[in-house]
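Quick one: structure below, then a few questions.
The complex is shown incomplete by one protein chain, all other protein chains being positioned as in the whole.
The first chain written gets the first letter, and so on, giving A and B; residue counts start at 1 in each chain.
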Amino acid sequence: MSTWLTNAWYVAGWDSDIDSAPLARTICGVPMLFYRKLDRSVVALRDACPHRLLPLSMGFKEGDSLRCKYHGLLIGPDGAALEMPLKDAPVNRRVCAEAYVTHERHRFVWVWIGDRDKADPALIPDLWPCSAEGWVFDGDYYHIACDYRLMIDNLMDLTHETYVHVGSIGQPEILEAPIATRVEGEDVYVTRWMPGVDAPPFWRSALGKEGAVDRWQVCRFLLPSAVMIDVGVAPVEAGATIEEHDSGVRGMVVDFMTPETENSHHYFWGMARNFDIDDVGLTARMKRQQGGVFAEDLAILEAQQKSIDDNPGLRLMAYEIDEGGVRSRQIITRAMKRESEGLVP
Amino acid sequence: MSTWLTNAWYVAGWDSDIDSAPLARTICGVPMLFYRKLDRSVVALRDACPHRLLPLSMGFKEGDSLRCKYHGLLIGPDGAALEMPLKDAPVNRRVCAEAYVTHERHRFVWVWIGDRDKADPALIPDLWPCSAEGWVFDGDYYHIACDYRLMIDNLMDLTHETYVHVGSIGQPEILEAPIATRVEGEDVYVTRWMPGVDAPPFWRSALGKEGAVDRWQVCRFLLPSAVMIDVGVAPVEAGATIEEHDSGVRGMVVDFMTPETENSHHYFWGMARNFDIDDVGLTARMKRQQGGVFAEDLAILEAQQKSIDDNPGLRLMAYEIDEGGVRSRQIITRAMKRESEGLVP
Partner (left out) sequence: MSTWLTNAWYVAGWDSDIDSAPLARTICGVPMLFYRKLDRSVVALRDACPHRLLPLSMGFKEGDSLRCKYHGLLIGPDGAALEMPLKDAPVNRRVCAEAYVTHERHRFVWVWIGDRDKADPALIPDLWPCSAEGWVFDGDYYHIACDYRLMIDNLMDLTHETYVHVGSIGQPEILEAPIATRVEGEDVYVTRWMPGVDAPPFWRSALGKEGAVDRWQVCRFLLPSAVMIDVGVAPVEAGATIEEHDSGVRGMVVDFMTPETENSHHYFWGMARNFDIDDVGLTARMKRQQGGVFAEDLAILEAQQKSIDDNPGLRLMAYEIDEGGVRSRQIITRAMKRESEGLVP
C-alpha cells in the first residue's frame, strides 16, 4: 500500500537539473536515473544494471547510451542492452533496464511511473503560469524528509504564514480575512479575498501606484500533487473579483511534491509573475527570498514528521483552516481507490 | 510491556534545568516538554500540538501559555486550548495536549507519568540529603544509552570501582571488606563496614584529624529507580556502627535514573555532604571529580548495552556481588506486577 497515485505524471526535475550526465533520483520508491540524449530529449531508466544491479548512474555515457561501470554492459536509451558484458557475446535485447516515459513541459521534466500505455501528456497538471506568454517563472528544489501530503496540507492553508514565517512574510492581517474552500472536479480551491486594503510594500511596488487595493490569495490543489497559489492585488477602481482579477499584478506560487519514499519527497517550488517580466534581477531576488521562506517550512515539516513518528498514539486533527488539505487528501485517496479497481484515475 | 513502573514519580530535571523556555525531554517513552510559569511552578505537557503534532517546544511562550509555531493554536498550562488556529474560531476546550503532574522537591523537578489521581507527592522517593538542614548538595546530568536497570546494577555494587575507576577512585582494599545485602520493605541495602582502617586522603582531610577510623559504604535502592550511597568515616573512639554513624563526616551520593526509552535513560547524579557545607569551591571540585568518575561508568554501561544487543544468545549472570542489583530488579518487577493487576504499586 503506497500513499501516492501510480498512473500519474510526477516532476523528476527542473529542465535545468537534467543534462547529459546521469542524475540519480528515487521517484515514488523507484531508484531512477535521468539524462538527456544529444537531441536533448530526456531518458529515464531504473538505476540498476540488469546484469549485477550496480547503479547505472555510476556508468560511462557513450553517445546516447550508458555503459555500466562494473562489467561494461551497454544500455541504450530505451533501456535495452546494446552490448553484453563479454564484448562479442550475442546481444539479448530482452536484457533491459526498465525505461520510463518522460515529457518536458512547464520548465519541468515529468516522468510517468505507471503503465506505459496510459502515459498521456494531456494528463500533465496544467501549471500554465510556468510557461505562459506574458509571464516569467523561476524557482528551485528542496529535498524534504516528510510525507509529501504534509506539504500539501501546508500549502493549502496559508494561515501558517503568520507563525512559521513570522520573521519573513508573516502578517497578522492574513488571519482576519475569511477563507472559503470548494472542490471543482478534482481540484480544490481555498480562496481569501481582501477588498479595499492597503497593499503591502512588495505589492505596492509591483503595482507602481498608491491607493487602496483588492487583494487575493487562491490556493489550488491539482492531482497528483501540485499546488498553485494565485496571489496579487488590483486597484479598487479596477473592479476585480475573486473570479476575475487580471487587471492588477499577479504572481503564481507553483509547487510540486514528488514522493521519494513514504516519508520523504522532492519539493519543486517557484514563482511566476505577469509584471516586470524582463527584470532578471527581480526574478533572482524573488527566488532567493522564496528559498528562505520555504526553508522555514522545511524545518517545520521535518519536525512534524518526526513528532508523528515519535507519538504513534496521536492523530492529526483538522479544523476549518485545514479543509483545503483534507479535501486534497480525499481526492488523492479517491483517485487511488479508482486506480486499485482498475479504472482510469 | 515496558521495563519501568508507570504509577511513579520520575526526575524530569534539576531545578536549574527548567526555566521559562520549554525544555524537550522524553520521559518513559513519552515526548514531553517542561517550563516554568511566572510563579515558577513547573508545567509538563506532551510535546506535540493537538492540532498537527508539531512539537510544542518549538513554539512561542506567551505569558504562561505556549503558542504553536505552525498554526498558532494557544495551549494553556493545563494543556487545554485557549485559542484555535483561526483566531476567532470558538475554542474547543477538549482540544488539549496531555498535561502531567509535576512536583518540585530535593532540588529536582519530578513528573508523574501514570494516572493523575494517584499522583501523591508523598510517594516521591525520600532523597532527604538533597535538601536537609546541615547538608549541601549539587550534581549534574548525563544522557546514557543503556537500559536504566544496568545503572542500578552498577550503583548497587561498588566492587566495580576497583576496575572501572582504576584511574580515579578505585582502591583494591574495597574488595577486601565483606558486604551484606538485605531487603527492608521495598528498599534494598548493600552495606560494607571497614572498622579501624586508615582513612584515605579525601576523608582524612574532611575529618581534619589523623588516626584510625571506622569507614562505611551503604548503597540503598528506592523505587522507582533511585540509589543513595552513604559514605564516610568516623574516628574509632566515636564508637560508630553500621546502623548509627552520625559522629564523623558523611557524604551521600544521590542517583536517579529516569527511563527515556527501553535502551536509554537520563542519569541525574550528585553528592550531598554534612561537613564544610559553606565551602563553595569544595562543592564545585567534588562535582567536577564526580563527573569524571561517572563518565567512566557511562563508557562501560554503553559498551555493555551494545554487547547485550550484539550477543542475543547470552544472558547476564549474577554472583554474590550482584545481589544488590538482583534484589532491586526483583522489587521493580514485583511492583510492576502489582500495577498490572490494578493494585497500588
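Basically, a residue touches a chain if its C-beta (ideal position, glycine included) is under 8 Å from a C-beta of that chain, and two chains touch if they have at least 3 such contacts.
Here the structure is a predicted model, which is why all the values come from computation and not from measurement.
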Hidden-chain contact residue, picked from the options A:L5, A:C68 or A:I174: A:C68
Identified contact with the non-displayed chain, of A:M84, A:A145, A:V197 or A:A212: A:M84
Selected from A:L53, A:A284, A:A299 or A:L343 as touching the chain missing from the view: A:L53
Touch list for chain A against the chain that is not drawn: 26, 31, 46-48, 50-55, 58, 60, 67-72, 84-87, 89, 95
Interface with the undisplayed chain - residues on chain B: 153, 157, 159-160, 162-164, 175-176, 300, 303-304, 307-308, 310-311, 314, 316-317, 319-322
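As a working rule, only the chains that are shown with their structure count from here on.
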Centroid spacing, where centroids are CA-atom means, of chain A and chain B in whole angstrom: 50
